[in-house]
Each structure stands twice: as structure tokens, then as C-alpha cells.
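Take a look at the following structure, please.
In this view, the complex is presented without one of its protein chains, the others remaining in place.
Should a chain be cited, it is by its letter among A and B, assigned in written order, with residues numbered from 1 in that chain.
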Amino acid sequence: MAKWMSVAQVKEKIKESSAEEVTAHYLETIGKSKINGYITVSDKALEQAKRIDSEGHNGPLAGVPIAIKDNISVAGLPNSCGSKILERYVPPFNAHVIEKLLEAGAVILGKTNMDEFAMGSSTETSYYGPTANPWDLERVPGGSSGGSAAVVAAGEAPFSLGSDTGGSVRCPAAFCGVVGLKPTYGAVSRHGVVAYANSLEQIGPIANNVTDIAVLMDVIAGYDHRDSTSIDCETEYQKALVDNVKGLKIGVPKEFFGEGIHPDVEKAVWNAIHKFESLGATWEEVSMPNIKYALASYYIIAMSEASSNLARFDGTRYGFRGSGENWHMMVSKTRAEGFGTEVKRRILLGTYALSAGYHDKYYLKALKVRTLVKQDFDSALSKFDVLMAPTMPNPAFKIGEKIEDPLSLYLSDINTCPINLAGVPSISVPCGLTDGLPIGLQIIGRPFDEPTVLRVAYTFEQNTDYHTKRPPEVA
Amino acid sequence: MITKEDVEHIGWLARIDISEQETVEYMEKLNSVLGYFGQLDELRTEDVAPTYHVAEIYNVFREDVVEKSIPQEVVLSNTEHKQDGAFRVPKIG
Partner (left out) sequence: MVYENPDGVKIGLEIHIQLNKLKTKMFCGCSTDYHNAAPNTHTCPVCLGLPGALPVLNKKAVEAAIKVGLALEGKIAEETQFHRKNYFYPDLPKGFQITQYDFPIVSRGKIVIEGEDGEHTVGITRAHMEEDPGKLVHIGSIEKSKGVLIDYNRSGIPLIETVTEPDMRSPKEARRFLDKFRNILEYLDVFDGNLEGAMRVDANVSIYGGTRVEIKNISSHKGVERALLYEIMRQKNVIRRGGKVVQETRHFDEGRGVTLSMRTKEEAEDYRYFREPDLMPMRVTDWIPAIKETLPELPDAKRSRFMEQYGITDMHARSLTSKIMLADFYEGVCAEGVDPKLAATWTADVFLGELNYRDLAISSYDGEKIGFIHAKDPRIKKSFKVSDMVELVNLFDEGKISDRAAVEVIRTMLDTTEEKTPSQIIEEKGLFKAEDDLVTKAVAEAIAENEAAVQDYLGGTEKSLNFLVGQVMKKTKGTADAKTARELIIKELKG
């Protein structure tokens, strides 16, 4: 069996041999992994595959294996969120997207590594150790969905689900040379996803090609009455995959090409834009003056929401419990020992930003800046069909390089987090290599206009070969 | 900027036990991040409405119809600290 297969190829193989064999192949690959991409490999995967074989291959994803980020609840499998505080916590329910995947016949291979509680851009804050980038085992895969992107890049799963709060699907997709989509806010149900920042995050599919992204979206997207922020949009994603960008109007926000950007990244992205031009699109520079404030606004909002969302982790009902002579002390010890340093920092900052006397200065201010950022997107997207920019200003950095300086790590989200503030859809596709490390092109669209975003990404893929490159380290 | 007392106070509000040494470390790192956040003061926002939700949806409800609860053993399955069907914790203090 080939190491990297598209979903279509996987389905072919399942028809030729069996779901059980295909799943076994992936499990074997995982068994030889050098990247620490999985926290939990499911001991029920083979059983699931066998059952699909016996029931007949119904369902659009019958027998197709998938990896799931460890903050998306799969009933019966531990859900750690990369943290010690949720060690051995097993959810008694499936997230909405998991229900949809199981209905479609998918086989859950396991839960992938991530920055603790999705707080990070490098997967280095995981309690279970960092994940290595398949392109260079000494480098980070990006984060927080580093495991989900790395396993796809390494052929340890055909596709996966991650979550994107400030870039956590697009960043690792760019660093690992795969495709990752952050859907419009509300397009995919958050039921069952452990919340980091509720008003910013979405589950995002990660795959080796744009078609597989669309295949996944057709299964997981759509209204869920259990998520009050879920929007009823009936988009058909695969139908959008057409090789055509004639007349497409591309906006290039100059604020996304800031000072610290790597020259090869800039070159690769501009090459891509010119490629679109050669295919019949037009482009123009556009200014989004409030974007430079987006990072601060994003972090204040995210940390504030997180400080509240993570209050439930107190050792009382599940997870790790520290000791203390009374409940309050037990809780304080549990959280001190159970959370990693970055998580604690963000909880403290979020608590501070919401606290009496600072609420208006930080939290409320950040929400107002969010309005300005959103207005910039509304304005730019009224003139252009899509915006294009680098996903990450630099390629993957070395493990350990930035972890001691939180602020420098936060700054790497500079091109991705404004999109979360605005709630618009955005995809990262591979568009080149620098020194053997992948570069990601970000294509941003109007709310609920995933069809255009996917069409543009698909067209790029059909007319280039970046998506065919594979990491030599794990080949 | 954040003082040591501030760190202690928010440590209590957030129920995270912080040692003396950690207090100083947190103080430094938090201040560096807050320094960066300070750039938002450059923007005039008196007439700007905050965005709480990107999508303008209202009135999301469910009907008053009973759904099955989860069994007691499942509720308690993720902890060993239980007694007589209830969760057990130390006295509140």
C-alpha cells in the first residue's frame, strides 16, 4: 500500500482489499512513527474497520481512517487536551463531528498531540512531549493542532481534524506542507470540543489535498441544535471544486507582509499570486489598517474566555486531583500541578483582563478593536473575492527555540489570528519550500463563502505540484 | 503594571497555587505581555461598539422536552473519589 493516499485512493484500496487491511496498514505506519504525533492510538480501530467490512461499505467515508485532535471528544477514548489535568479522562459522549464521521463509516485511528488546551503555536506545551515536524525532526510541526497536521504529512492518517482558535489548523498545515481549513465561525458544530476561546474557534479539517478537505466538510459541517452558535448553512463543499479562477479578484493586504517576514516566504506567496494572475485572476494591494492591533485583541479575548472555560478543571469530578486540606486548597494544588506553565500564564492574564478595574481597559477594549478588525475584513472582502497572504511569516522553527519567550511565540500568530476575530473562512495550502521546509499560502474568503475559497485552492492545486511534495525524513 | 500582590490576588481568583519564586517569574512574563497589549491604547474606540458574537443570531432555544440523563455509574466513572453515588471532596474550608 502506498504511504500517502488521498481519500479517493483509500476508498479504492478498501474496495480492492478491505477496510481492516487499510486500517491495519495505518496502524503499522503509526507503530513505526518517529514523530510522536499520537497521544492515544485507538485499540478499537481494527474492530471498527472489521465491522464496516461486515456491514457493507455504506457511507461516504466507509472504512476510511481518520485522526482526531485530542480536544475533540470521542466516547470511550481518553481525551487529554495535551494536559496532565485531564489524564485518563474518558468522555461519555461523542462530539457532533465524531457522530457525523461514525455515521459516514469513518474509522477513528486515535487522538493526536496538541499544545496543552490548544494554547500554543508549536505543540511544545503538550504534557506528552512535542511532536516532530516530519520534514525535519528537530523542528516544530506548528500548533496547536501539530499532531493532526504532522500525522497527515507523515502518512500516519489520510486526513484529520484539528481546531483553530488563532491559527491552530492553518499554522501546522503550513509548517507541515499539508492543507488545513478554518471554516466560517458557526459552520461546524463545537459540541464536544473542549473550549479554549468559544467566540473564536472552529474545528478544521486537515488533509493532503483540497478535495479531501471538501470531502470532510461535507460530512462534518452543518447545523447542530446542541451548539447555540451553530449556523444553518447548507453548503455543498465538493461541488465547489472547479478548476477556474477567471475574473477572480484577489486582495493582497500589505499588513500581512510585515517586517519580520522570511524573504523566501514572501517570494513563494507572490509567485502563487502571479500564478493566479496567469490563470485569469486579477490582484490589487489593499490596506487593512487595524490588522496590526489584531494580535493583542485576539490574545486578550482568547485568554479571557479561556480563564473562564478552564475553571471547571478542579479535580472534583474527573481528571487529576492534587491534595489539600480543604477543597479550595485542593483545587489550587490540582491546577498548579495539573496545568503547564503556558496555560497557567494565560489563565492568569485572562483573569486579570476580566477583573474589576481592568475589564474595560483590556477585555472591553479588545472587543471594540475586534469590531474595527472585522470592519477591515468586511470592507476588503466587499471589494475582493478573496484575500491572500502568507499563513506564517516564517517556516518551522527549531524545537525549543521560542518556547522560553511567550511573546515571540504569540507574534507568530500575526497572520492567522485576525481571521478568527472576523470569523471568516481561511485555508492554508502548500506553495513552496525554503531550505526543505514547507511554506503555506493563506486564502481568505467571505463569511460562508467556503465554495470560493475551496475553488481557488483547488485551482492552485490543479495547476501546481507543491501538494505532491512529501517529507523526505519519513518517506 | 502587575505587582507581586496582583499576581497573588489573581492566583487566588483563578485558584492556582503559586510559590514565592513563581510569583516573580509570572510577574515578569505577564508584564511583558501586558506591555504589548498596551498598544491598543493607541486606538480611539469611544464610539465603537464591542463585538461579542461575529454572527448576528438571536433567539436560539430548545423545547421543554425531557432527554435521557446519563447513568450514575458513568457520571462517576472518571473519578475514584466517590461515596454513596456522590462525588466526595475534602471539607470546603
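Here is the rule we go by: contacts are C-beta pairs under 8 Å (C-beta built on N, C-alpha and C of every residue); 3 or more make two chains touch, one makes a residue touch a chain.
What you are looking at is a predicted structure, and each value in this text was computed from that prediction instead of being measured.
Asks: If I consider the whole complex, including the chain that's not displayed, which of A:N79, A:T125 or A:T184 touches that chain?
Replies: A:N79
Asks: Which one, A:V10, A:A49 or A:A95, makes contact with the chain that was left out?
Replies: Checking each option in A:V10, A:A49 or A:A95, the one touching the absent chain turns out to be A:A95.
Asks: Among the options A:E305, A:D413 or A:D449, which residue touches the chain absent from this view?
Replies: Here the residue in touch with the unshown chain is A:E305.
Asks: Which is it among A:S33, A:S145, A:T229 or A:T459 that touches the chain not included here?
Replies: A:T229
Asks: Suppose we count only contacts with the excluded chain; which residues of subunit B make the list?
Replies: Residues of subunit B in touch with the missing chain: 12-13, 15, 52-53, 57-72, 75-76, 83-92.
Asks: Considering the whole complex, not just the chains shown, which residues of subunit A touch the missing one?
Replies: Within subunit A, the residues that touch the unshown chain are 71-73, 79, 81, 86, 89, 91-93, 95, 190-195, 198-199, 225-229, 304-305, 307-308, 310-314, 316-318, 327-328, 331, 351, 354-356, 359, 363.
Here, only the chains that are shown with their structure count from here on.
Asks: Can you check how far apart subunit A and subunit B are, centre to centre, with Cα atoms defining each centre and the answer in Å?
Replies: One centre to the other, that is 23 Å.
Asks: For subunit B, which residues are in contact with subunit A within the complex?
Replies: The contact residues of subunit B facing subunit A are 2, 6-7, 10-11, 13-18, 26, 29-30, 32-34, 36-37, 39-43, 45, 48-55, 57, 60, 62, 70, 74-75, 77-79, 81, 87, 89-93.
Asks: In the complex of these two chains, what residues of subunit A are touching subunit B?
Replies: For this pair, the touching residues of subunit A are 88-90, 92-93, 185-186, 199, 225, 228-229, 231, 290, 293, 296-297, 299-300, 307, 311, 314, 316-319, 321, 324-333, 335-336, 339, 344-345, 347-349, 351-352, 355, 362, 364-372, 374, 406-407, 410, 421-423, 447.
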